[in-house]
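A single protein chain has been removed from this complex, and every other one stays in its place.
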């Protein structure tokens, strides 16, 4: 039991257990009916769909930062998808393996417009609101030291409290992953009073993590994501996936959807694994639109960012389905 | 005897069982055990600390910062909570029904809402709505209050300040001794209370003079607006203010209840005896009721103090960097050393509680009537 | 009813000027009528013993005299001062009357000496030394000068009650009220306290005592009042009330306790 | 000293078989020697009154009999059973002896009736109905059947003490111990309780009473014991001890309380 691959364990258990956090709008948060929603949630659902053909067979485990890694290491959680930044120390010394990056983010700053600040460098001596326990906190300390900015940090445990503090002018700037800044700006009494500064002071590659040295399982997670990106690339959507499976002549599409070839065998999944993913959660583009796109709570444009498809100058680049 | 043996065996077995589980699990999860991490660099900043700190310092330093911040917060809460609580407790027994009702409402509202909510409330609804630094309140360009914190002048040079502080302490001590002596001789022989009043007055004037003169030798660093914030002097952040006010209010309600219970626990006969001798209401309070109530109040009061220290851990919710926030949250996140860190934090609280109980027991032993 | 009281009022009219005059006193606790038209005059230097069964209102009566209880109807005058609910009367009352309670009610946080000097220093504004002297004299008089520095908790009941008497006497009252001063004591200790009271009576102090010690009543009382159900049933010299009661209720009671 | 005790032992040798035999009992509280070589034999159906000044060890003696206190030297035998610290003796003792305390010690959270039936239902395992019957008979006997459903806090002292007596009697003891059953009562109520005790005495119950009610002693006691400083000073029939005491200490005490 202890040495069985995670894939076997998951199949035996009958559901996937997916480690997330308490709340991170756009990535994972509760709606008023108590359902989880967000990009990370869809990713987990996709994996469940790949393994079971049923996207609902997933249990979400919101855990504290402190336990994220032990939960994976102990096998309690099968995969972590909680907006965790891929860093060397986490990858090498926490007993987990980081896999694909599903969202490229970077830390930015938001300030009041009337401060007249144009760049982070102008913030010398300013007070900055930040969430505790995040890599933002560490990046901020580094950045401040590097550039001699003498920034004063005020840390918060709860993002809502932090935002209120910022809008009440308790801090001169608010720092967060840029993805979140837009959302936070929208919570302001008057969003037009605030600007997001152009600099990005860190690289935040939000990635999946699984237990170390379990490549069989890692493959499943990895290729679930690849399938989502590939689907977008080849124009497969949840709406047209049935049609594509029946009528598409493209060999790649046919291979992806399991009509042709036996790519599923090496993964240990059923033939229609990718079909299930796309059918139940959609391709990457759909997931993006739904959770973080312009009409979502975060309101992020995708065009021209790192999260666009490689064809459009982004970094989303599906490996070959062959 | 048999029961004892069995219990002991069971307890030991349980400890052994848990220990072996822990050893196995630690091994399985590849976790380490040891306190070596305390000497590695923390790397994160702490927004406010009483003792010098910067991100290049160690986790041990973080622990110390957490402890001092916790103690500073708790100490202030205890001090002001006790004062306000005592006043409110006595007001609850006021003969003016309106005052008594207000005091009662205060106590009931405050103690029936969870502290966590109150802390967040004070922070978001009150303290963070103070004006920003540029429009903040200032008192004579020396003291400033704005939504960053409360700023006040602090002495520049440590040596001259120490002289100054030492002189004040010596002065106050001497005045106190003189007062005691005057009281023991003059007052007790003549019963003339004027002596005492004049003594207080002279002493206060002298203190003011001493402060003015002593001030000449000390260089003060005065806060002034510079860029985004006030620079210079010392400050306490608004998170401290919010946590302090919320906890003080909360504590004072609990203490008010102890005070009231203590006052009410005094036998009615004591009131009556005091009245038949002819004491006024105030004298009765001062001479008969309070001295007796103190004995009943001190134990719950000390308990309240203990709770105040423990409650200070809730300031984590608004980001005040106390022990739980900086050590049990941030540091565990960074190092993953849960067992070590949690036991250190618990050890600190246990130590504090032992000290307070020890002092309480000392006090109780001293103050109990010989035979009741 | 009122006729009834008047009849007895004639008996109780004392010769010398009245120290206390009670006129038609009525008191209720909620709906409970505990004092019913009580009228009584106590002359200066008179020693009055009040007795009666439990719950008959003896304590209530004596507490009304000392302003510890409010009453709803009637009037009380002490040395001609009508009692009112104001600061001045309050002060006058407590200067004129001392009271000794059944449970002593000593201040447990003060020594015996401090118990006695407290009022002197804080109210009479006497220098401490003088207050101590007065207190020591009194403690000597009740025979416990050697215990001056003990705390009340370290004394026997009889000793405590003697301290309580000294404490009252220290304020130099004109009238002393006693509410069952011996009933919380061991039989042997009763005598110590009664001896002190007999001595006090002989100095010419005006005294009102609630007590069941008939020995004491016979020995020193000028008059005895017998109460029942909040009413005065009988009042008169001890020989008459104790040996020759006019009312069946009095007799039944005396039969029990003698 | 021991000679002294022996001399008196002869006097106290009762005719019938002893219900209680106390042999050279010694007890210390820390260094304080509170019972000194007490020897006494109490015959079946005998009524023994114990008196003496406060602190002389009367309560301690009676509590030793009932195993509420340990003692360091000497022996106590009840109906020939030597008392030991074990479960069996404990059980035997509490089946054989009932005790009535000065402060009644009723269970305040139970009604009068429940106070009396508690032991019957839980220890004697009687059905509830039978227990109630027994209890009601006893309550009637002490004259308070109509109060069966009240709580102790709603009763006067005298009534409470009568409940306490019924509670003890309900367990059908052979010997009843009384520790100053009337000293916490108002003078009028003392009689109610004494009447019950006199009745009980007339039924032929073995009784040991600590009391200062000399009236009662004279009326029903077979023998009176006078204690002082933990020693038995005098023991004998009431006429002898009360009217004709041999020792000055006894006489002084009686002078005080009579």
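Of note:
Should a chain be cited, it is by its letter among A, B, C and D, assigned in written order, with residues numbered from 1 in that chain.
Throughout what follows, a contact is a pair of C-beta atoms (placed from the backbone, for glycine too) under 8 Å apart; a residue touches a chain by one contact, two chains touch by 3 or more.
We adopt the following convention: contacts and distances are computed from a predicted model.
The protein name that UniProt records for the chain not on display, among "Cytochrome c biogenesis heme-transporting ATPase CcmA", "NADH-quinone oxidoreductase subunit NuoB", "Polar amino acid ABC transporter permease" or "Succinate dehydrogenase / fumarate reductase membrane anchor subunit", is "Polar amino acid ABC transporter permease". Of the chains on view, those touched by the hidden chain across the whole complex are A, B, C, D.
Only one of D:28, D:79 or D:151 touches the chain withheld from this view, namely D:151.
Taking the complete complex into account, B:99 is the one of B:99, B:142 or B:177 that touches the chain left out. On the side of subunit C, touch with the chain left out of the figure occurs at residues 1, 4, 26, 28, 31-33, 36-37, 72-73, 228-231, 233, 243-251. For subunit A, the residues touching the chain absent from view are 1, 22-25, 29-35, 59-64, 66-67, 70, 74, 76, 157-161, 163-164, 167, 183, 186-189, 296-297.
Mapped onto subunit B, the interface with the missing chain covers residues 3-5, 7-8, 11, 18, 21-22, 24-26, 28-29, 95-99, 102, 108-109, 111-118, 120-121, 124-125, 306, 310-311, 313-314, 316-317, 324, 328, 332, 338-339, 342, 345-346, 349-350, 352-354.
In the analysis below, only the chains that are shown with their structure count from here on.
Inter-chain spacing, taken between the CA centroids of subunit A and subunit C, is 88 Å.
The distance from the centre of subunit A to the centre of subunit D, with each centre set as the mean of the Cα atoms, comes to 85 Å. Within subunit C, contacts with two or more other chains are made by no residue at all. Partner subunit B is touched in their complex by these residues of subunit C: 66-68, 91, 94-95, 97-99, 101, 103, 105-109, 118-119, 121-123, 125-130, 150-154, 167-168, 171. Note for the complex: subunit D touches subunit C at residues 53-54, 156, 186-191, 212, 253, 256-257. Residue ranges on subunit B touching subunit C, taken from their complex, read 187-191, 193, 267, 269-270, 272-279, 283, 287-288, 291-292, 295, 369-372.
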